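Missing here is one protein chain; the remaining ones are kept as they sit in the complex.
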Amino acid sequence: MSKENEKTIGRREFLSSAAVLTATIPLALTLTKSLGASPLKSDRMPGASASAIRNVPVDSGVGTLEEELAKAGFKGATKSRQVKLRVPTIAENGAIVPVQVDAGPASKVKKISIFIDKNPTPLAITINYKPDNGKAYFNARMRMKKTSNVRALVVMKNGSKLYNSKLVKVTIGGCG
Amino acid sequence: MAAIGKSIISTKTRGDLVYVRTILIHPQHTGRAKDKKTKRLIPELYVNRITVKNGGKVVTTMNAGAALSQNPYIEITLSASKASRIQVTWRDTSGKSWNNSKSV
Partner (left out) sequence: MKYPKLTLGMIFLGVLIIIAFVVPPLPAQKGISKKDLAQTKGGLNPGELDKEGGKDLFNKVDGKAKKSCASCHTKSGPGKSLKGKAATYPKYVGMTKKVQSLQTMINYCRVNALKAKKYNLKKDKMMQMVTYIKSLSNGKRVNVKVKHPKEKAALKLGEIVFKQRRGQRNLSCEICHVKEAKKYLRMQILKKLKGASAHWPDYRTKKGKTFTIERRFQQCMKNARMSILKIGSPAMIGLELYVTKLANGKKIKAPGMVR
């Protein structure tokens, strides 16, 4: 029967093919689980080398992200959890996004630079520290134009550079 | 709203650190927003330099772009054993500057 007519098959062949199909269900489920893991934890960031940093074009002739990072000495910085960067996952209002940076004792830190990648001027603020500060701590409210990474670059007195970055989602907000 | 240039300094000692919080009333125009009535771009006017002095000596300096939000708020720390009289100076792109000080 299956030899004569290729479009239709017998009951047994149909049942065995259906069994194969059913067996793929657990495979499909595990696939979606791994794809859907924490969509908000996209902490992924372009690598530290300048060539991997994407060139974000801006509208009015102020430095691009790549230029500003290079000027601030981002090249060769390593990502480190020692730089405690605290930002909200979702910003209620893009005009008021709290950014908190804590980089350990101030005697070891020279300066901290904060970048907001997709702003027209990515370099937001630079703070120069002295040992009298006690702790290299900074907390402020910033403006963000759209959803983007917020990076904190810490330049130590011994020349080493550490950074940390997190993604902040900027929403339109409810009524008004 | 309160007049431009008014500011508050508040200090809180926790352990061996003094947390200095300060806020300034300032419109922080980025130069990219349009006036709703005249439809023209509002010229930029934002705080670009903040200096914190302790007992007359400069402790912290900050160079900022237009990214600080309206009525900018800043918080830094000082070593509690060394903190005496804190003075904060804000300067904006037009050259105007405002001072405020507080003794710990």
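So that you can tell them apart, the chains are marked A and B in the order they are listed, and the count of residues begins at 1 in each.
Methods note: a residue touches a chain if its C-beta (ideal position, glycine included) is under 8 Å from a C-beta of that chain, and two chains touch if they have at least 3 such contacts.
Since this is a predicted model, take the numbers as computed values, not measurements.
Chemist: Quickly run down the residues of subunit A that touch the omitted chain.
Modeler: Residues of subunit A in touch with the missing chain: 5-11, 13-14, 17-18, 20-21, 24-25, 27-29, 31-32, 36, 39-40, 86, 88-93, 95-98, 100, 139, 141, 171-176.
Chemist: In terms of residues, what is the contact footprint of the unshown chain on subunit B?
Modeler: 1-2, 6, 8, 10, 21-23, 25, 27, 70-71, 73, 75
Here is the rule we go by: only the chains that are shown with their structure count from here on.
Chemist: How many angstrom between the C-alpha centroids of subunit B and subunit A?
Modeler: The mean C-alpha positions of subunit A and subunit B differ by 29 Å.
Chemist: Inside the complex, what are the residues of subunit A that reach subunit B?
Modeler: So the residues of subunit A in touch with subunit B come to 60, 95-97, 106, 116, 119-121, 123-135, 137-143.
Chemist: What residues of subunit B sit close enough to touch subunit A in their complex?
Modeler: Residues 16-19, 28, 30, 32, 54, 57-70, 72-80, 82.
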